[in-house]
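All protein chains but one are shown at their positions in the complex.
When the chains are written out, they are named A and B in that same order, and each has its own residue count from 1.
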Amino acid sequence: MVALAPSLGTILDVRRRAAWREPSALPGFRGAFAFTLVYAGLIILLPLAALVARPWEHSPADLVHGILQPRTLAALRLSFVAALAAAVVNTAAGLVIAWVLNRYDFPGRRVVDALVDLPFALPTAVAGIALATLYGPNGWIGSLLAPLGVKVAFTPLGVFVALLAVGLPFVVRAVQPVLEDLDTALEEAAQTLGANTLQTFARVILPALSPALLTGFSLAFARGAGEYGSVIFIAGNMPGVSEIGPLVIVTRLEAYDYAGAAAVGLTMLAISLAVLIATNWAQVRLARRGAP
Amino acid sequence: MTASTRALRRATGFGPVLIALALFWLALIIGAPLATVVAEAWSKGSEAFFNIFKQPDALAAIRLTIIVAAIAVPLNAAFGLAAGWSIAKFEFRGKALLLALIDLPLSISPVISGLVWVLVFGARGWFGPILDVAGVKIIFALPGIVLGTILVTVSLIAREIIPLMAEQGSDEELAATTLGAGGWTVFRRVTLPNVRWALLHGVLLCNARAMGEFGAVSVLSGHIRGLTETLPLHVEALYNDYDFVGAFAAASLLAGLAVVTLIAKSALERVGAPRSTT
Partner (left out) sequence: MTLTIDRIYKQFGRYPALTGVSLEAKDGEFLTLLGPSGSGKTTLLRVLAGLETPDHGCVFLDGVDFLALSARERRIGLVFQQYALFRHMTVAKNIAFGLDVRPRHQRPAHATIKARVDELLSLTQIEGLGGRYPAQLSGGQRQRVAVARALAVEPRLLLLDEPFGALDTKVRKELRGELRRIHDTTGVTTILVTHDQDEAMALADRVVLMNQGRIEQIGTPAELDAAPASPFVFEFLGGCNRLPCEVGGGVARFEGFAAPLVESIPTKDGYGVALFRPADTRLDLGANAAGLPVRIVDIRGRGALRTIECQTLGGLRLTAELTEQAAAAFEAGQRAKLTARRAVIDAQDAARPDASATVEKLASTTSNAVRR
């Protein structure tokens, strides 16, 4: 009979928790969440806060001046233009490779499939010296191109070539799962309705893949614009000609010009994020259009 | 990455052309550089190749690389699991923001990932003067290299685990709770086994990237031979010294690590895939 009176604890305990999270019968949120926040705060947020704060410490004019130097501008332009060009080529090449890997059976398919990830796993410095040698005057490919008057190593073209390898897996791995899920019945339906191979591809398959292609493109672009290791060996690093953005940061840091280095870093990050956000927005719209 | 279940077609029509095109491109973009590494490393014979393992600087670089990965990878794994547990098993406001923050390092240039730590801990950084007084060295020393490596690889494990945990939901954990299991038991006996393949997958990738990191470490290391030089930095140093055989021998070690990682990864995808899809 005592029990029938609701215990004070039960009444008071109702919803004592903060409203920002839904209550759960599972324990351990507090600890895991606190660790996550502290870790992400110290490892990601704190250093990025420095990147955002420090370019302005002398005066905003300094920031603008630091960016607008011809040498810096040329380096940023090279990084972003080469990344853009490489991402475009990679989108096309990645689509073909993903298609071949998912649709056809041929000897060594699994090995090739695994090899696509090599640029993810191969240290950039290793790729860098390999590319510099390969496309150098005495390299396997460089010696073939030299008689044609094409110079790749130590020119802006070298930057572009290096970024081709860097971005490729992003596109392939973005497209593959979508291709996997794409119902072959769609293609078959298009064919029974009289579409030829090209029409089927252009009007049925490509629209379905476009959000994934856009994702792959933007990731390849962002990664390429910031790439350092695989580029500096082949680029030649001539100021104003084949010097890339990240190298300007390194040079300024070596001169203890923290604000200047931070200014270039912040600019590069801002451009990359703007492209990522824009493509993300476009991708969401594309996906919504394609939703059944 | 894809466990293909669909019946693959024999190539017909455009097929052989496309396959040839794809294989040629991959050979050019990925195969040729890899072959170059091997060919250059062995160009002066095996003695020149194995010479690398006799140089103290190279051995020190290998040791430092392993130490850095041994610190960075477990920390990032712990972070991935904690983030997965709190983000995938609970509902709270600001979740999307936290997820975006975790993804952010993937779109940051490695050089910037090094730069930011200099801005915080460098000689003219926010905490530089205090650290100088205290006699603690972070930049151009092991802690800086570790911090740079962690920042570059922080998202890799979390990104493998969070989507999988979210997809699995929390019914199994709730079931375990109603059966009397405590929080730690639920995690250890229900959650962890369910994500073990994804965790291992993430650890493999994270480890490969941590051992091979160049841009961030290059900014933070100070390039002191035998002391603050990781293996990728040692490759650069040898290359710049025109010791090409040495550089490519060291590089082929790293390339070997990458290839082993890929083999382990695709083996893991074959083991892990069947059960994770049911």
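By our rule, contacts are C-beta pairs under 8 Å (C-beta built on N, C-alpha and C of every residue); 3 or more make two chains touch, one makes a residue touch a chain.
None of these values were measured; they are calculated from a predicted model.
Among the displayed chains, contact with the absent chain in the complete complex occurs for A, B.
Only one residue from B:R63, B:R93, B:R124 or B:R189 touches the chain missing from this view: B:R189. When the full complex is taken into account, the listed residue touching the unshown chain is B:L174, out of B:L59, B:A78, B:L174 or B:L227. The chain not shown here touches chain B at positions 171-172, 174-182, 185, 189-190, 193-194, 275, 278. Residue positions on chain A in contact with the hidden chain: 2-4, 6-7, 9-11, 13-15, 23, 25, in rising order.
The definition used in the following text is that only the chains that are shown with their structure count from here on.
Chain A and chain B have centres, each the mean of its CA atoms, that are 15 Å apart.
By the touch rule above, chain A contacts chain B in their complex via residues 20-22, 24-29, 31-33, 35-37, 39-40, 43-48, 50-51, 54, 93, 96-97, 99-106, 109-110, 112-131, 133-134, 139-141, 164-165, 168, 173, 176-177, 180, 184, 197, 219, 222-223, 225-229, 233, 245-247, 249-250, 253, 256, 258, 261-262, 265, 268-269, 272-273, 276.
Within the complex, the chain B residues that touch chain A are 1-2, 4, 6, 8-11, 13-15, 18-19, 21-23, 25-26, 28-34, 36-37, 40, 75, 78-79, 81-83, 85-87, 89-94, 98, 101-102, 104-113, 115-120, 122-126, 147, 150-151, 154, 170, 173-174, 177-178, 182-184, 186-187, 205, 208-209, 211-215, 218-219, 231-233, 235-236, 239, 244, 247-248, 251, 254-255, 257-259, 261-263, 265-266.
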